[in-house]
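All protein chains but one are shown in place.
Let's look at subunit A:
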Amino acid sequence: MGEWMTVTDPDLSSESKNICQYTSETKMSPSSLYSQQVLCSSIPLSKNVHSFFSAFCTEENIEQSISYLDQELTTFGFPSLYEESKGKDTKRELNIVAVLNCMNELLVLQRKNLLAQENVETQNLKLGSDMDHLQNCYAKLKEQLETSRREMIGLQERDRQLQCKNRNLHQLLKNEKDEVQKLQNIIASRATQYNHDMKRKEREYNKLKERLHQLVMNKKDKKIAMEVLNYVGRADGKRGSWRTGKTEASFFLRNEDEMYKILLNDYEYRQKQILMENAELKKVLQQMKKEMISLLSPQKQKPRERADDSTGTVLSDAEEDAGELSRESLWDLSCETVREQLTNSIRKQWRILKSHVEKLDNQVSKVHLEGFNDEDVISRQDHEQETEKLELEIQQCKEMIKTQQQLLQQQLATACDDDTTSLLRDCYLLEEKERLKEEWSLFKEQKKNFEKERRSFTDAAIRLGLERKAFEEERASWLKQQFLNMTTFDHQNSENMKLFSAFSGSSDRDSLTVHSRPRQKKPHGVSNGSPVCTSKLTKSLPASPSTSDFCQTRSCASEHSSINVLNITPEEPKPNPVGREGTNQKWSMASRPGSQEGCYSGCSSTYRNSHVEKDDLP
């Protein structure tokens, strides 16, 4: 605001200055009150000084004016112009110094006042323009207010009008609705009227027809006739027969019989068709089941055989199913009794197949994700073999070391005096020691690695245990359900049992996680039909899934090994750190050729199984 104050044109400023001079007394900011007071008192004074200077002091009235001035000045608080009178009656002398001081002070004061005045004036100007602006604003706002008020009134008016219209429309709508209702009523009444009329008309028409009929027929119209040269024989060669009153009933009965025969034939035909269709569908179903069994059996059958080969009495699941199938051929006789079983078994197998396919899908997707670097990862199976083998090696080494130590001690104890021989022996021993030390360090390192490995495996085992518990629960519930589902039919029961066993055999214990954790595991048929095996597996829990996986992968195809690896890796609590990967890789490479002896030498039976199986397969 200060800026546009300064730009005001001089005329206006001077004018406003004048105005200010006369109006400032009334309009003063309280802050500058003092200076203003000074100013307003000083301005007339200075004017007086200028205008009345000549008139104020003349030669004659110097004394008077001096005294006047003195008086004035003293009243304003200046020191007296006269010197301090020594005596009372002595004539006071004019003190020039004081006068000059006073003058100077007055001048200073004057200048100050002028300055103040200027300030005040500019401020005044500012305020004035402010004021103007505000007034303008005020005016504008007032105008706005006015217009908006007018607008509001207008809107209110419109609103009112609209409301009015709305009310009218509502009224109209109501009227229309009434109209519609009325019209509907009219239509309904018309419809009934029309129907009524129609009926009446039709009746009349019928009457007319009747009448016409009578008229036409009763006229004994000679015209209504048939001229035939001679009557022809019936198409079927029989003599034309026309019903007579006597035979009518029998005719009717014959006709009825015939009709029902036709209907029966039709129904029989349809039934036959449906039967055929059913048979076909059954065939398809059986085929499907067979195929499903054959598809699923290699996974569960083989381990089972391994487990049961000692007894050899227990049939494999596939064989059981095959037996079932042979019985299924009798289904054509009674579908209802077997239907449930069939659907159940199919459903089960289908579920297994589905989960299997899902897993395969997952694996495929994983392979796609991971590309080709999955070769670097080592399967759990390899790990286990490695650890086992290395442990064995360690044991052997330890034993060797022990024997060597014993030998050393013996030799030391029975030390020969032969220096040369001893020396020779010493140096030999040193060399040996060095070598042993090296070996020791290596073994230690390996041991450390094993410890790490073991820890990870125990973690996995704990997890597995938890999962198994969950599955056990699930299985219990399922079993319960199964028992509840069993019907009274013996045949069916046995069937159910078989089905159940087949199912349980396929995915018992560890591998029962098929349904609960379809992503983690496959429906690998780990051969745990026998409790011995199971316990073994539970003991070496971390080993079991991998062995089974191994079996499965071998059975599937060799290229699936990488997939299998992928499947396992998420199960490991901690994936191999990058640094260790290299060593792992080395192990696996080392173990593969030598795995057979390693396992034959001292592994559990499951291991042997897996290798035997591996031998079987291409």
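Rule of thumb we're sticking to: a contact is a pair of C-beta atoms (placed from the backbone, for glycine too) under 8 Å apart; a residue touches a chain by one contact, two chains touch by 3 or more; residues count from 1.
Everything that follows uses one rule, which is that contacts and distances are computed from a predicted model.
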item: UniProt protein name of the chain not shown, from "WD repeat-containing protein WRAP73 isoform X1", "Alkyl transferase", "U6 snRNA-associated Sm-like protein LSm2" or "Secreted frizzled-related protein 5"; value: "WD repeat-containing protein WRAP73 isoform X1"
item: Among A:A55, A:L229 or A:A413, residue touching the chain not depicted; value: A:L229
item: Residue of A:F76, A:Y138, A:Y260 or A:W440 in touch with the missing chain, whole complex considered; value: A:Y260
item: Residue among A:I62, A:A139, A:L169 or A:L212 touching the omitted chain; value: A:L212
item: Interface with the undisplayed chain - residues on subunit A; value: 198-199, 202-203, 209, 212-213, 216-217, 219, 221-236, 239-243, 248, 251-252, 255-256, 258-260, 262-263, 266
